[in-house]
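Removed: one protein chain of the complex. Kept in place: all other protein chains.
== chain A ==
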Amino acid sequence: MVAVGHRPEHRHAAAPPAPRRPRGGRLLAGLRRNRLAYLLLLPALALELLIHLVPMVTGIAVSFTQLTQFFIRRWSQAPDAGFDNYRVALDVNAPAGRALLHSFWVTCQFTVLAVGLSWLLGVSAAILMQDSFRGRGLLRTLFLVPYALPVYTAVIAWSFMFQRDNGLVNHVLVDQLHLTTDRPFWLLGGNSFAALLTVVVWRSWPFAFLALMAGLQNIPGELYEAAALDGAGVWQQIRRITMPSLRPVNQVLVLVLFLWTFNDFNTPYVLFGSSAPPDADLISIHIYQSSFVTWNFGVGSAMSVLLLAFLLLVTAGYLVLTSRRRTAHD
C-alpha cells in the first residue's frame, strides 16, 4: 500500500524556506520562479474551469431565467425570472414543489438505508477477514468484482433478475420458496425502492469493505494481544479496539458514501429509465426529468442549486461535528 501512509504535513516540512525580498519584487520573482509550475498546472486548470466551474456559475445564472426549449440555441437571451423558479421548486402546495419535496424525502430515506447497509456489510466483511485464512485473497478479489463492473452492466443484470415473469428473484420467492402466490412487480410501484436499494448496496459495499480493510491494517497487533491477556473476548476486542481505531476511516468513508448515494443517477436511470416510479424517485433523476423531459431548464437549474446548497450544508455540518468530536476525544 504505497499511497496510504502519506500525510500532507511531511510535504510542507520538506519545502525550503523562501528567501526574503522587498514586497513587489518578491511577487514578480515568485511568479518567474514558479512560471513552470503554473504552466504545468494550466491544462488542468483550463479543463476544470471549462467543465466544472464555469458550468456551475452558468447553472446558478440559468436558475434565474425562464429557459425553455425555445431559447436553447440562444440561451443567454432567455427572459429574466427573478426568484420565480425557486418559488416553483419550493412551493409545496403546487404539484412541482410537492413532487420535489417527495423526491427529496425519498432520497433521504434511501441514502440513510443504503449508506448504513453498505457500511454494515463492509465492516462485517473487513472484521471477519482481518485474520488470514485459506481462500482469503480469492474472496477479497471476488468481493471487488461488483465495484469493478461498469455500472450499467451490473444494473442491467439486476434488472433482468427483477423481471416479473422470467426473473430470478420471483422464481426463488414464488416458485421455489412459495412465499407469495402472485408474482410481484419489482421495477414498478412500492417494491421499486427495495429493488433499487439492493442494487446500490450490492455495488457500493465493496468500497466500504476496501477502505475499512485498509484501516484495519493500521491497528497494531499488540493491542489485541494485550487485550487478550487481560481476558477480553473477540467481541470485546472488536468493540473496544477495532471500532474506536476505525473512527478516522469511518469519518471520511461515511461522507463519501453519502455524497455518492445522494447524487446517484446512473443506477436508477439504468434500472428505471428517465422517469422512475414515485417510490424510488431519487433527486438526481427527478431533476433530470424536470429539465430534459419537460424542457423546463430554469426550474431544473433552480432545483440543482438547491440540491448543491443542501449538500454543502450537510457536508460542512458533518465536518464540523465530526472534527469537534475528534478533538474532544484526543
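Methods note: contacts are C-beta pairs under 8 Å (C-beta built on N, C-alpha and C of every residue); 3 or more make two chains touch, one makes a residue touch a chain; residues count from 1.
As a working rule, contacts and distances are computed from a predicted model.
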item: Chain not displayed: protein name in its UniProt record ("ATP synthase subunit b", "Spermidine/putrescine import ATP-binding protein PotA", "Rieske (2Fe-2S) protein" or "Carbohydrate ABC transporter permease"); value: "Carbohydrate ABC transporter permease"
item: Contact with the hidden chain (one of A:Ala99, A:Leu113, A:Leu188 or A:Val256); value: A:Val256
item: Those residues of chain A which, in the complete complex, touch the missing chain; value: 1-4, 6-7, 10-11, 14-16, 18, 30, 34, 36-38, 40-41, 43-45, 47-48, 50-56, 58-59, 62, 72-73, 75-76, 121, 124-125, 128-133, 139, 141-154, 156-161, 163, 165-168, 170-171, 175, 202, 207, 210-211, 213-215, 217-218, 220-222, 224-225, 228, 233-235, 237, 248-249, 252-253, 256, 259, 262-263, 265-266, 269-270, 273, 284, 287-288, 291-292, 297, 300-301, 304-305, 307-308, 311, 315
